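Take this structure first; my questions come after.
The complex is shown incomplete by one protein chain, all other protein chains being positioned as in the whole.
What follows is chain A.
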Amino acid sequence: MAYVLQSYKKIRQFFIEIGELSYFAMRYFKEALKPPWEFKELLRQCYHMGNRSLVLVGVTGFIIGLVLTLQSRPTLQEFGAVSWMPNMVGISIVREIGPVITALICAGRIASGIGAELGSMRVTEQIDAMEVSGTNPFKYLVVTRITATMLMLPLLVIFGDMIALYGSALVENLKGDVSFQLYFNTVFDALEFGDLIPATIKSFFFGFTIGLVGCYKGYYSKKGTAGVGIAANTAVVTASLLLFVVDFIAVFVSDIFFEL
């Protein structure tokens, strides 16, 4: 009986959280469309999130491209299809691996950062101080951060994709004597707008999800300093899980419109 009651409470809490997160998202759109806008803070957040994630996204992208090519090479060689390597790597990176891996890295770096920052601001009454000084803290802290992640993630994805393709081209150049020019020509021949557009659009949604979850967890952080850690931790876990849900929906919708 106790187990059933506990399960009921957990399920109830889950649905409450979904409801609160949806309300938080609606409040974002409402506040984002209403002036005054905090452009200076938005630019600062774009710089923090974009510029400071570049190295991490670049290194990860390079290794992913490198490893994917190295691992696939023997199998393709077996079927005499090594010449298809740029096509295969290009499409898989641009369509799926690039956006998802970049988004997961950003969920770890950005969502946890936002969760911890807003959580500590809540605990130390900085959010209250902002409100008392006549600033709408939701607009200043939440709207700017969600918008910044939404704008920066597609750029980071494109950057990560490029570096991953360089990693792959390097392996092909060293192992298969394929020139960089030939490699990239083959990749761009294989890619279509139907590959690029859905990937870029879904990156916006990934950015929105990461910013939304990070802000939600941090903004409503409770239980003092311990709550800051919980906010950062749950922000990463929830954002990562939601990314896969968003990815599934994005692929499903893309399939309808672009006939993948």
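Going forward, contacts are C-beta pairs under 8 Å (C-beta built on N, C-alpha and C of every residue); 3 or more make two chains touch, one makes a residue touch a chain; residues count from 1.
The rule is short, and it goes like this: contacts and distances are computed from a predicted model.
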Omitted chain, identified by the protein name its UniProt record gives, among "Xanthine dehydrogenase subunit XdhA", "CheY-P-specific phosphatase CheC", "Cytochrome c domain-containing protein" or "ATP-binding cassette domain-containing protein": "ATP-binding cassette domain-containing protein"
Absent-chain contact - pick from A:17, A:125 or A:255: A:125
Options A:71, A:133 or A:181, residue touching the unrepresented chain: A:133
Where the missing chain touches chain A, by residue: 117, 120-121, 124-126, 128-136
